[in-house]
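One chain of protein is taken out of this complex; the other chains stay put.
Note that the chains take the letters A, B and C in the order they are written out, and that residue 1 is the start of every chain.
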Amino acid sequence: MIGVGVIGYGYWGPNLARVAAETEGCSVVAIADMSSAALGRATQRHPLARLTNDWRSLIAAPDVEAVVIATPVHTHYEIALEALQAGKHVLVEKPMTETAEQSERLIEEAARRNLVLMVDHTFVYTGEVQKIREIISSGHVGDVFYYESTRINLGKFQRDVNVIWDLAVHDLAILDYALGAKAVAVSASGAGHIIGSPENLAHITVFFDCGAIAHLNVNWLAPVKVRQTYIAGSRQMIVYDDLQTSEKLKIYDRGVTSDATPEDLYQRHVAYRMGDMWSPHIPIKEALATELEHFVECVTTGATPITSGRNGLDVVRMLECATLSMKRRGHPIDLEPLRVAS
Amino acid sequence: MIGVGVIGYGYWGPNLARVAAETEGCSVVAIADMSSAALGRATQRHPLARLTNDWRSLIAAPDVEAVVIATPVHTHYEIALEALQAGKHVLVEKPMTETAEQSERLIEEAARRNLVLMVDHTFVYTGEVQKIREIISSGHVGDVFYYESTRINLGKFQRDVNVIWDLAVHDLAILDYALGAKAVAVSASGAGHIIGSPENLAHITVFFDCGAIAHLNVNWLAPVKVRQTYIAGSRQMIVYDDLQTSEKLKIYDRGVTSDATPEDLYQRHVAYRMGDMWSPHIPIKEALATELEHFVECVTTGATPITSGRNGLDVVRMLECATLSMKRRGHPIDLEPLRVAS
Amino acid sequence: MIGVGVIGYGYWGPNLARVAAETEGCSVVAIADMSSAALGRATQRHPLARLTNDWRSLIAAPDVEAVVIATPVHTHYEIALEALQAGKHVLVEKPMTETAEQSERLIEEAARRNLVLMVDHTFVYTGEVQKIREIISSGHVGDVFYYESTRINLGKFQRDVNVIWDLAVHDLAILDYALGAKAVAVSASGAGHIIGSPENLAHITVFFDCGAIAHLNVNWLAPVKVRQTYIAGSRQMIVYDDLQTSEKLKIYDRGVTSDATPEDLYQRHVAYRMGDMWSPHIPIKEALATELEHFVECVTTGATPITSGRNGLDVVRMLECATLSMKRRGHPIDLEPLRVAS
Partner (left out) sequence: MIGVGVIGYGYWGPNLARVAAETEGCSVVAIADMSSAALGRATQRHPLARLTNDWRSLIAAPDVEAVVIATPVHTHYEIALEALQAGKHVLVEKPMTETAEQSERLIEEAARRNLVLMVDHTFVYTGEVQKIREIISSGHVGDVFYYESTRINLGKFQRDVNVIWDLAVHDLAILDYALGAKAVAVSASGAGHIIGSPENLAHITVFFDCGAIAHLNVNWLAPVKVRQTYIAGSRQMIVYDDLQTSEKLKIYDRGVTSDATPEDLYQRHVAYRMGDMWSPHIPIKEALATELEHFVECVTTGATPITSGRNGLDVVRMLECATLSMKRRGHPIDLEPLRVAS
């Protein structure tokens, strides 16, 4: 039984604590938060857990074998580093850190001590995203042409990060997991409409080495809520609509015929394939439950998580580049090494 | 009765000819196309019109007072210029020309001869876009924050222009008409997935002097057809879905409360307005019919069209800059004067 | 080449004439209508056809081998009978006649003279309904449990028939074609909300010998337009939404597990099957084109149409019973022999 300490009991922490408590092989032994109100809510749900407003004491406790961090982003690095240094396994909310450099430092520390460092890229643990990865890696989709995502709604404005770090991070984590390709450059543009607040709208284009292109549309000030992703390959196309209550995933047997010459394309009704559509049934299971089970398994067996520190770093690097490009009205930024494109 | 000559009877020309024939105050006296098959179709629908495969002779005919041009883009300039030089009024399909320079030359020629030069920005003549302009200019929307458009489908690939010139041109024309603001810079990225063909996917961001930002997502290789636009202002938000058979336009009384301090925004459920939604009934009328009536009126009275050569030029300039930026992976291009942003 | 005479050039007649003109193997030689305005429109589209306001002379013409009837329902019987008596093949708009007795008389006349008597049950010729029949008859759906249809919109009120004869007739024709079962009783209720007009809203339940039940919801006074049908069988379920521009047909691998005992059903998440959904691609072809080709084939080869007089009679009989039941607030009517259920 792995003793888990949860640091941060604000918006997302209660979900992590609830699921950790329900996951076989671990139990929530301690919860830390700076707010007494938060601790009051915590004790109702986790009456047996120790409560504290001092996260350092939580980390120090011998019965805490693993630490789950759900605090504001700018505190992730310090807390995660101290937890690793104290010999604790770490699961940290996304985005992993504020800078790529910090992520690298955490990866190094975890490696040296043989500890699990896992990042909470929640969407990676949904049945839909796992099915998308399966379809792409099986080759059914063919060469991936593009990934297009719209992730918009009214609210909730974040204080300390712009909309890219809040919403685009989900798509970047999905791309990192499902695409199997290496991002090489980023171009982003955005705008802030509330004086004194960070950008609440952004468009990010990511260029991949395989020729694929990804585009993410994120917005906190939209009239309606949308969570829609299109993925197109040379053979099939996928529509993933996360707001549907069923049939979130649809796979279209559509595209340009494989042997189409450019000339064919101009003769309509010839070169397009308009085939069947298929929507696989995906059993409903909370993504966090799958994620916590995976965390317990990694801590127990020493396996590398599918959302390891390395994946956390990849995503933070793209977030950094996107923010930099956005400040420069779309100026493209090469990802590696980090520099302005010629 | 204005005698109209239609040059080009391929994809769009038949629509222009049909509507011109049904519009009071004008009649189709001649049709030109290089293809005999096209002329065969033309004669069935317009048995009284003269047919020719020589557009120059059509222009020369004394009973042709106005010329409607629906040929491939790269031929617009030459044909329109000769028509103007022959003293004919001109209605030319969008985009007006291949280059801003050509557009300027046409404007000059039309001005010198006191002729109408009108560009077929069809969407400007829909009831929905006219309502959008009315709502924005009345101030109900407040300060416009952004315009976001998705205009994607499977097919039809164009031979001579990329997807920006084919699809984004619609949104640029709508912006030019409805927004009442001046575009200052453009950033675009895109990709082509068919060897030997122009880009079939693009994302264009347009920055306006008033602080508004527009983003256009256009794609010929999408799994589903989408025609969706979001416009957000400081007071209201608009959703325009052109594929709905009714209620294409919805106006949301939503946003951030006018007196919200940045601090308020972080206290959820406080600073957002989630008000009523309203969908004005817009009588169904074919946009082309409204457009041709306007053309007849301009020719008759000498009035300047709401989609004049000047508007055609504005749009072509944005198309040029977007294409240039796309070639450079999103590098922002200043609109005026045309140069690379520092 | 079969010479076709079209009688009735009002709302639906022009469609039949247009498609007949485009169908290989037949040509429109004459058109009859009582209205000069209608004949004026006819001559524009069919300049080579003779025009007349006397349908009897059209029937008498030797070059008219087949007659297409698109006049008001109450005139179908008289015109069709005279056409058959004159030795002409007949295609008559739905519903075939005003009474079952009239339909029987037409069938008899056509049989005696070896003439084709076909009824224009248009939906039977759509790719979707043909696919539904194929799926049901292949056994994939299993035993059919029910057919549920909603066919509502605002307008258009008919003068001479109630909403059942105008809208429910479509579903009754689909059921007659696709279900392969025998209707045994009908119960219907309805209401009229416009003084002096027939019922504009009705609900019809049809009971079949196989145990299946059909329910049709038809309405001329609805806030929105809906064309939606659910078909459930013991193995699969079908959703058919005719207003979708694509994916009109969806087949769900859902139901109660075949070996479920009643007891199982009360233990949730056990006895239900929630499987994949599949939407077959159905090439777009106008139903009327398929129908006219079939008519030409039947006239040429003597084959019995899939929507023969017999099918027309079956549908008229159900319409009669439904109307009778509606007058009696849902009192069930046995179909054969026609009498009030005990």
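Points worth noting:
As a working rule, contacts are C-beta pairs under 8 Å (C-beta built on N, C-alpha and C of every residue); 3 or more make two chains touch, one makes a residue touch a chain.
Bear in mind that the values here come from a model prediction, so they are computed numbers and not experimental data.
Only one of C:62, C:223 or C:283 touches the absent chain when the whole complex is considered: C:223. From the options C:47, C:62 or C:196, the residue with contact to the unseen chain in the full assembly is C:196.
For the options C:13, C:95, C:255 or C:280, the residue in contact with the chain missing from this view is C:255. Residue C:215 is the one among C:113, C:140, C:215 or C:310 that touches the chain missing from this view. Residues touching the missing chain, restricted to chain C, are 145-146, 148, 150, 152, 154-159, 185, 187, 189-191, 193-197, 201, 203, 205, 207, 211, 213, 215, 217, 219, 221-224, 230, 232, 234, 237-239, 250, 252, 254-256, 260, 262, 265-266, 268, 272, 274, 325, 328-332, 341 (touch as defined at the top).
Across the interface with the omitted chain, chain B contributes residues 247, 253, 274-281, 283.
In this section, only the chains that are shown with their structure count from here on.
Between chain B and chain C the centroid-to-centroid distance comes to 43 Å (mean Cα coordinates, whole Å).
Inter-chain centre distance (chain A to chain B, centres taken as mean C-alpha positions): 38 Å. Chain A and chain C have CA centres that are 53 Å apart.
The residues of chain C never reach two or more other chains; the list is empty.
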